[in-house]
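Sharing a structure with you now.
The complex appears here minus one protein chain, its other protein chains still in place.
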Amino acid sequence: MARITASVYTSHVPAVGAALDLGKTAEPYWQPVFKGYEFSKQWLKDQKPDVIFLVYNDHANAFSLDIIPTFAIGTAPEFAVADEGWGPRPVPKVIGHPKLAGHIAQSVIQDDFDLTIVNKMDVDHGLTVPMSLMCGQPQAWPCPVIPFAVNVVQYPVPSGRRCYMLGKAIRKAIESYDEPLNVQIWGTGGMSHQLQGPRAGLINKEFDTAFLDRLIADPEGLSAMPHIDYVREAGSEGIELVMWLIARGAMSDVNGGKPPTVRHRFYHVPASNTAVGHLILENN
Amino acid sequence: MARITASVYTSHVPAVGAALDLGKTAEPYWQPVFKGYEFSKQWLKDQKPDVIFLVYNDHANAFSLDIIPTFAIGTAPEFAVADEGWGPRPVPKVIGHPKLAGHIAQSVIQDDFDLTIVNKMDVDHGLTVPMSLMCGQPQAWPCPVIPFAVNVVQYPVPSGRRCYMLGKAIRKAIESYDEPLNVQIWGTGGMSHQLQGPRAGLINKEFDTAFLDRLIADPEGLSAMPHIDYVREAGSEGIELVMWLIARGAMSDVNGGKPPTVRHRFYHVPASNTAVGHLILENN
Amino acid sequence: MSLDKPYKDVPGTTIFDADMSRQGYHLNQFCMSLMKAENRARFKANERAYLDEWPMSEEQKQAVLARDLNRCIALGGNIYFLAKIGATDGKSFQQMAGSMTGMSEEEYRNMMVSGGRSAEGNRYIGEKK
Partner (left out) sequence: MSLDKPYKDVPGTTIFDADMSRQGYHLNQFCMSLMKAENRARFKANERAYLDEWPMSEEQKQAVLARDLNRCIALGGNIYFLAKIGATDGKSFQQMAGSMTGMSEEEYRNMMVSGGRSAEGNRYIGEKK
């Protein structure tokens, strides 16, 4: 049977992708950011996941206001890299895993999550920046990726609790898949940031630190935090952090297993307008 | 405050639309079908709803396999009539109610239903045939309509239970809307039919009759019926009947109020490949 | 996949699930393309050439050319998509459905007028009719 071996959490700041693509990683401004992912790149090479289930949000690239799915699962064989207005990032296209993705969709919908199934979707920096941070600049990504897009653009976004419960349903789905796959689940976005209005530039290190602490030790309690706390404390775009709860809900300890090992933890301010947070949890 | 005054249930057979559009309603084959809606047309005129919340499914017209939302709510100001392959039906375009639809979306998503919000969508016979049956052939539809599309094409479709609970959430949303609107909720599709394979043409009058009886008297129990019973007993396309449970879940009696009055009930076989069922329940 | 598929034992019936959808993706998207008058005209002018524009399997193309809807469904086609072929051919939904049953058009129509196909004997594969 397939199993979830680890979860990875990371910001997906577009400027990080630009810094990488433009060869600026050694600049003093960017150097500390990329240093925080050095361990992670080696770790991923060693772990050799067969599939990454990658939770992210689209930023008005694949989905306009014409159609706004709360949860969209990508079941296509491949996904092109979106042109976000300055040409597509020079990174490999994303190879999907239609069979596992279809299986997850079938299982999770039967568990009363009202997914939208998507067979044609360009993936934006929300997905490609985490891949770049974790994999560097390879010719091809190391394994297939199942893109899972969450609406965090138009309010109301799904609640933290809903995301956490969805993670549990995704775990159940993956663990009922017949092939012995090593699956990782990644939650991306955040940490504190606000991109709009006179309050733009908000960063709340205390909030972010507490969020990381609770994500590790008390995800169930953390999942009860209402939207307004994210907005007030972590900025209007800090709401992206609800997506981390999907990955966390899929871990063993909250489904009757053992506590995970914290393999890596990193926090840095700033990257462009944003606080960068990163965490790796391994199941035991 | 807005309130749900009644629910309407009806098949949405495309051939019924064609019969109407081609002036065949007086033919012996079609006459009994349209006779079953004579009461209903007058009733609707008398009721003068301000808005109709219309639950239906798209039949591979608005949504291809590129994107398959489990639940999609139409929040646009208007919706064009789909060209299903032989030109759009000669019926009025559908005027939406963006403000109420947006309100419902906001409320229902916060109640953990993972809707897809749609601002551009052509509506097919699933929506327009019920409108024609209930309104005849007017120059404009008598009131705004909020289209609510349910995936019943690609399995797994949402469970009956999920649909029923969604109806309750929709009721809560509508009843929290500030304007004093008279809102009807319609559930469409069904009854027993199968359009594919050697078993095409299946009709199960006993099942349909029992379904109507239970929809009236025991909707909660009925909502527990698993998909396989629909498929086995009512044909592969009989699964559309789960949509009726959304409308039923929005009625007063299952939300702490009084039992509804059965204003009208009709059943006829056949219309093309399909058993036609129709029911009007009024809240008290 | 180890998900339950309890619908596998219903006779003469194919449930369009994730597996079928994956298999039939290009077949169904080809059907969808027939919603445009321009594409219908091109398809009618040269069916084979039009089909060759789609990454469908040869089996799927043959099934479309033969208008063998049962075969199309076995290969991942869904009836609501396949109906676009029928619309292109000027067939009604009743003609299409009937064509899958092995009955003549008249036999099928008569069966429907007489109350349709009974569920008796049609619930389980191998059930005594």
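Letters are used for the chains, namely A, B and C, taken in the order the chains are written, and counting of residues starts over at 1 for each.
Following the convention adopted for this analysis, contacts are C-beta pairs under 8 Å (C-beta built on N, C-alpha and C of every residue); 3 or more make two chains touch, one makes a residue touch a chain.
Being a predicted model, the structure only gives us computed values, none of them experimental.
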>> Need the list of shown chains touched by the one chain that isn't shown.
In response: A, B
>> Among A:His59, A:Lys99 or A:Lys168, exactly one should touch the missing chain; which is it?
In response: A:His59
> Among A:Met1, A:Ala140, A:Ala200 or A:Ala217, which residue is in contact with the omitted chain in the full complex?
Replying inline: A:Ala200
> Of the residues B:Ser40, B:Ser107, B:Ser132 or B:Asn151, which one touches the chain left out of the display?
Replying inline: B:Ser107
> Touching the missing chain, which residues of chain B?
Replying inline: 75, 98-99, 102-103, 105-107, 110, 117, 119, 176-178
>> For review purposes, identify every residue of chain A that touches the missing chain, sorted by number.
In response: 14-15, 18, 29, 59-61, 64-66, 83-86, 153-156, 192, 194-207, 226-228, 231-233, 236-237, 269-270, 272-273, 275
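The criterion applied here is as follows: only the chains that are shown with their structure count from here on.
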> If each chain is a dot and touching chains are joined, what shape do you get: line, ring, star, complete or other?
Replying inline: complete
>> Using Cα averages as centroids, what's the distance between chain A and chain C in whole Å?
In response: 39
>> So the centre of each chain is just the mean of its C-alpha atoms; given that, what is the distance between chain A and chain B in Å?
In response: 37
> Out of chain C, which residues touch more than one other chain, so two or more?
Replying inline: 17-18, 21, 25
> Residues of chain B touching 2+ other chains?
Replying inline: 65-66, 154-156
